[in-house]
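Showing chain A:
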Amino acid sequence: MYVAVKGGERAIERSWDLLSSNRRGDEAVAELSVDQIREQLGLAVARVMTEGSVYDEELAALAIKQAAGDLVEAIFLLRAYRTTLPRFGYTVPLDTEAMLTERRISAAFKDIPGGQMLGGTYDYTQRLLDFSLLAEGGPRAVNTSTANHSAAQQEAMPRVLALLDKEGLIEQEKQHADAPEPGDLSREPLMFPVARPVRLQNLARADEGFLLAVGYATQRGYANSHPFAGEIRYGEVAVELELEELGFAVEIGDIDITECQMINQFAGSGDVPPTFTQGYGLAFGHSERKAMAMALVDRALRAQELGETVSSPTQDAEFVLYHSDNVEASGFVQHLKLPHYVDFQSELELLRRLRAGIEKEAQREHEADAQQQAHEAQPEPSEENAA
Partner candidate 1 sequence: MNARIEESAMAEGYNFAYLDEQTKRMIRRALLKAVAVPGHQVPFASREMPLPYGWGTGGLQVTSAIIGRSDTLKVIDQGSDETTNAVNIRRFFARTAGVATTTRTVEASIIQTRHRIPETPLTEAQILVYQVPMPEPLFRLEPRVSESRKLHALADYGLINVKYYEDIVQHGSIATTYDYPVLVNDRYLTSPSPIPKFDNPKMHMNPALQLFGAGRERRIYAIPPYTKVRSLDFEDHPFTIQQWDHECALCGSRDSFLDEMIVDDAGARMFVCSDSDYCQERRAAQEDA
Partner candidate 2 sequence: MLPDKLSSNLHGADAAGIDLATLTPGFNDTVHDSQGVFRALLDALSRPGKIVSIDAVLPDLDQDGSTAAAHVPMAAFAALLALADYSTPVLLQHEHRGLSDALRFHTGAPLTHDHAQAVFAYLHDAESMPLLDAFSLGDPETPENAAMLFIRVDSLTDGTPMTWRGPGIRDSHAVRINGVPDSFWHERALLASQFPCGIDCYFVHGGSVIGLPRTTRVEVV
């Protein structure tokens, strides 16, 4: 007797319980606090904020805890929450030159005004597992309190790329007066062809893994951008909002960001003298790999506007921008789990019909051959009688 599959609700509730118990893990182990995540998993928080496109360290930490460390799930939680937030307006463009920098390096020059500032980085740690961290409450490696913001420098740090501009060697990212307001990707859907400001918004919230792969490809010949890390800076920047009633901008807070400017292959033709070109990347928190990959992809996507031949997918805006968002990608890839038995049924039926048809055809041919042979095997009736 066929029992229809019911009990969906019970199954879902049961799975919630399972989920929360899996997330909690062994009760004997102290529960992970949101503060611990925010303080000690800051780089994960930075990624979730960047791709979740909400700058709130606590919410991002909460999302990570709730998602049991699955960052793509956490990003999704933050994006969904973001929808509930009203839009006050647009801030004044961030002045990243006035950044309180904690780290600032350039690969293009041995030394730069304001100095190369190594700051805290994994770059020169030798990737040997440090087993001392296994011990709970291990020795405090270094007096970390001094290592955070207080070590940041306020001293003027002019942009390396501005120095190149003094000799007119690099195209400048100056906004010309009549430039239209940049679109807002969270309000209007992506419509091609896409202006660079909107492309940058897409790349800013794009999945870091995807950007990394596409950026890597541009270095291996799938675009031809000869990148140099012109400048990478990480630090604190003030956020200001212009309030109509006051008529001037008010600082509403500070955020940590990482900014990367790549110096790329020079472009120029007969009449226009060749200059270096730029790729730009920006991300919340200390997200250097993201900012660098973004700058590589940004430059690759500018191939068309710089008159370069578009020869690879990394330069194809539709390919890159339509597939960069991991909330979309994760959703659509995993939607295949949803029941499809109605469609599958129709495919099944078609397949059976086709196979049946072929079998019938083969059967018919077989009979025809059999008749043919039977006909040839018979001796000519006339001769036999005559013999």
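Keep in mind how these were chosen: all candidates are chains of the complex that A comes from, given by their letters.
By definition in this document, contacts are C-beta pairs under 8 Å (C-beta built on N, C-alpha and C of every residue); 3 or more make two chains touch, one makes a residue touch a chain; residues count from 1.
As the structure is a computational prediction, the values presented were derived from the model and not from experiment.
Although all of 1 or 2 belong to the complex, chain A touches just one of them, candidate 1. Across the complex, chain A meets candidate 1 through its residues 109-113, 118, 123-124, 126-128, 156, 158, 163, 166-167, 219-222, 224, 269, 274, 312.
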